[in-house]
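Shown here: the complex without one of its protein chains, the others still in place.
Lettered A and B in written order, each chain numbered from 1.
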Amino acid sequence: MQTCSSRKSRSTVCAGFTRPLTTLGGASAPQFNAAASWRLDPNVALRDEEFGALAYHYGTRRLVFLKSRDLVEIVRGLDAAPDARTAIAAVVDEASVPAYEIALARLAGSEIIRAA
Amino acid sequence: MPPEAFALRDRFKLGLEAPICLTWEITYACNLACIHCLSSSGRRDPRELSTAEAMGVIDEMAALKVFYVNIGGGEPLIRPDFFDIVDYAVDSGVGVKFSTNGTRLDKARAETLAGSDYVDIQISLDGADAATNDAVRGVGSYDTALRAMDNLAAANFGEFKISVVMTRQNIPQIDEFEALAARYGAQLRLTRLRPSGRGVDSWDELHPTTQQQRDLYQWLLDRPGVLTGDSFFHLSALGDPLEGLNLCGAGRVVCLIDPIGDVYACPFVIHEDFLAGNIRDEGGFSKVWKESELFTSLREPTSAGACASCGSYDACQGGCMAAKFFTGLPLDGPDPECVLGHGEAALSAVAVALRPGPSQDHSVRTSVRLGARA
Partner (left out) sequence: MAEERINVEVVVEDEAETVVSADLLVEEVSIDGMCGVY
């Protein structure tokens, strides 16, 4: 299992505080290729909650909350799906796809999912 | 269907199926006698959990999917099975941060620890120089802490945390703490002093002044990279919220397991009024977390009480339960350090003699009287 130790790379970890909604924007989410194949990072564990799930990256110690059960289902379905867009479309309606693409982009930026 | 908007903070107030992380004090034994020790540590308790029982706690945490545990004490490295416990935790999928005064963090142990990717270390330090630090933590403790830091650096451990409890005496040194952390490539963590454990006696002399709180708040606001353990959420009434959930996590997303298996709402309320149960009881930790009366009540929506008319209540949530309890203030009123001064007014109405003392005392010299202060 590939490890990513947060202690050796000082840029990570506790930079990940709860951020107020106004400072998060599309501009800060990295370019996300929804036509590519993605998977949950092998260093990440998911814990289901009633509202969604908790995602914890053992290497970076980053803690990210997935705030909808649909998003959790999408993330769990990434590995088996040919690409991210398919994984999203399998769970939510057309109108919701852009929002979930950005959510996945955010998860990629937080190292919760990675290109397969 | 678009998901309904909700704030995590509001959802966490209702509690979760398992803690997000928790504090686990594995021994009351300690080689130091810090005057503000939240757990009144010093002497090992004969009822301390055995190695097997400790492994059982880890099994439960793994089953509950608690991904990260904060191990402390007393001084956790005093336990002969310390490394067995840490290794077992990591192997079971529970990441570890442990808090130490550095006393047993010699070169060999530093090297062993440097070999693990899933163990974080937090060194306690309460002064940027020996005089300030040792006044609180005892003669030689500053040197011990720095020696430990040198050992971690020599072992190429990587980034560790330096954790400071902020007092009237050390707040003027915050820039020096920052420089010290930078020198070691360490992450600085500043936390709030609560009047807990032995702290109940020294709080009046140690806790920051009103102006110091304001200065600290501004300093932290300018440095989002400095950790706080979300312990200054009562300062958020001053303006923009600080980093973190800005929420009391006690009994809702965090809790304490103490060296004899008692489960408290958080490490700062080691008192029978905040005791939820014991992991040795049938159902173990899991049952205490999910079903104890105390935690159930902490997860019920609270009213603002005496703070209802204050516009800042949403920001500060009425402050810290531990701070109120151990200064004799009602829990449904202002924090003793309320930034708007409401706590000061409330405190003047409470006789010092009526402040609760800690329920138990493992101090080497029983300088803290049990029960009500005389």
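We take it that a contact is a pair of C-beta atoms (placed from the backbone, for glycine too) under 8 Å apart; a residue touches a chain by one contact, two chains touch by 3 or more.
Keep in mind it's a predicted model, so treat the numbers as computed, not measured.
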| item | value |
| --- | --- |
| Chain not shown: contacting residue from B:32, B:174 or B:265 | B:265 |
| Residue touching the undisplayed chain, where the options are B:255, B:279 or B:315 | B:255 |
| Residues of subunit B (touch criterion as defined above) contacting the omitted chain | 2-3, 5-6, 8, 12, 20-23, 68, 70, 72, 99, 122, 163, 189, 227-231, 233, 243-245, 247-250, 253-256, 265-268, 320 |
| For subunit A, the residues touching the chain missing from this view | 13-14, 16-19, 21, 24-26, 29, 56, 61-68, 71, 96, 98-100, 102-103, 105-107, 110 |
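To be clear about the criterion, only the chains that are shown with their structure count from here on.
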| item | value |
| --- | --- |
| Euclidean distance of C-alpha centroids - subunit A vs subunit B, Å | 30 |
| Interfacial residue positions of subunit A with respect to subunit B in the complex | 3, 5-8, 10, 13-15, 17-18, 20, 45, 47, 49-51, 54, 56, 58-59, 61, 63, 65, 67-68, 70-71, 93, 96, 99 |
| Residues of subunit B touching subunit A in the complex | 1-3, 6, 8-9, 11, 16-18, 20, 65, 67-68, 93, 95, 117-118, 120, 157-160, 185, 187, 224-225, 227, 241, 243-245 |
